[in-house]
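Only a single protein chain was left out; the remaining protein chains are all shown in position.
Every chain is named by a letter (A, B and C) in the order it is written, and numbering of its residues begins at 1.
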Amino acid sequence: MTIEVNGQTFETDEEGYLTNREDWSEDVASEMARQDNCELSDAHWEVINFLREYYDEYQIAPAVRVLTKAIGKKLGADKGNSKYLYELYPYGPAKQACKYAGLPKPTGCV
Amino acid sequence: MSKMLHTVNKSPFEHSALETCLRYARQGSSVLLIEDAVYAAARDTAVAQAVQEALKRVQLYALAPDVEARGMQNRVLDGVRLVDYEGFVDLVVEHNAVQAWL
Amino acid sequence: MEEEAGAGGKVKKFLYVNRKAPYGTIYALESLEVVLIGAAFEQDVSLAFIGDGVYQLTKGQDTKALGVKNFSPAFRALDDYDVNKLYVDEASLRARGLSAEDLLVPVEVVSTERMAEIMEGQDVVLSF
Partner (left out) sequence: MKLGIMVNEGPYTHQASDSAYQFAKAALAKGHEISRVFFYHDGVNNGSRLTVPPQDERNIVKRWSELAAEHKLDLVVCIAAAQRRGLMDKSEAKRHGKDADNIAPGFRISGLGQLIEAGIEADRLVVFGD
């Protein structure tokens, strides 16, 4: 599968995750969201940017529990709960936000 | 009930696993030699003295099917007890936890 | 990263024993993956680093030229996962010319005797 953004074609896996992390751009994220009928608000971007920074720092995508706690610490307690994150990302903050952030697909190991 | 059962599966001539295990195995715990670690149970080897020293603190077992497969059955050090797989199971049950020194 | 956490009520003492160096084999990486997933189960988790396992924690790992992922930064995330009991064997460090300052994360450097005591108190020992 591929995703087309601004005339450029990028390879994704069967579920739409970028094959190469370096292909990511804000436009790629927006296009992925558009295909899911989702428009990225500032609140969405906060989470995406947070995930990208977390990955750059630790080389892993945080577990939801960890994401929730860390978001609360960084962006305020009102955002540090799973209800808030699931409202933004109804398919699951792990799966959906990671995809838009260009991070590897969570292996769903539980 | 006795304490920890340690299992070691590497030849003492190639790996430090047994040596390390014996460093941590506390008084009264047990060490079971399986797979290539059964070579450590043989007499007249370069490690036999260390093994005999260890016998003063811990009980050593060797898995008989592994001993026999390697032709070591007539060379086993006094004090090392042989068990079969059912004996292995009994040892697991008799100890509080099992730690594999991989 | 997983969507849900499982907690069965029982809390056991889990010890992960790391005795292998990173990169030469996959054991160190896949051990860390178990720790990260296992953290969701809210058990009493400790990590032990013995022998070449201490090399997993050394600063300055740079895998760019290998073309493999450098997973050492993930050890710094363990605190976020409430995994904060990291025990490093003093003799193993010393034998390798290392000290706690050479490690990526704060750890408790322990004697062989203390490490043996920690091991003895566990319910489940996972070795890699």
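Convention: a residue touches a chain if its C-beta (ideal position, glycine included) is under 8 Å from a C-beta of that chain, and two chains touch if they have at least 3 such contacts.
Model, not experiment: these values are computed from the prediction.
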Field: Chain not shown, its touching partners among those shown
entry: A, B, C
Message: For a quick check of understanding: of B:34, B:58 or B:72, which residue touches the chain that isn't displayed?
response: B:34
Field: Positions on subunit A contacted by the hidden chain, ascending
entry: 1, 13-15, 107-110
Query: Please identify, in ascending order, the residues of subunit C that touch the omitted chain?
result: 2, 6, 8, 10, 12, 14, 26-27, 30, 33-34, 37-38, 40-41, 43, 123-128
Task: For subunit B, enumerate the residues touching the unshown chain of the complex.
output: 7, 9, 34-36, 65, 84-86, 88-90, 92-93, 95, 97-98, 100, 102
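Criterion: only the chains that are shown with their structure count from here on.
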- request: Could you put a whole-Å number on the gap between the CA centroids of subunit B and subunit C?
  value: 26
Query: How many Å are there between the centre of subunit A and the centre of subunit B, using C-alpha atoms for each centre?
result: 50
- line: Touching two or more other chains in subunit B are residues none
Residues of subunit C whose C-beta touches two or more other chains: none
Query: For the complex, which residues does subunit A have touching subunit C?
result: 54, 57-67, 69-70, 92, 94-95, 98, 106-110
- request: Would you pull the subunit C residues touching subunit B in the complex into a rising list?
  value: 17, 19, 50-51, 112, 115-117, 119-120, 122-125, 127-128
Field: Of all residues in subunit C, those that touch subunit A in their complex
entry: 1-6, 33, 36-37, 39-40, 69-71, 73-74, 76-77, 80-81
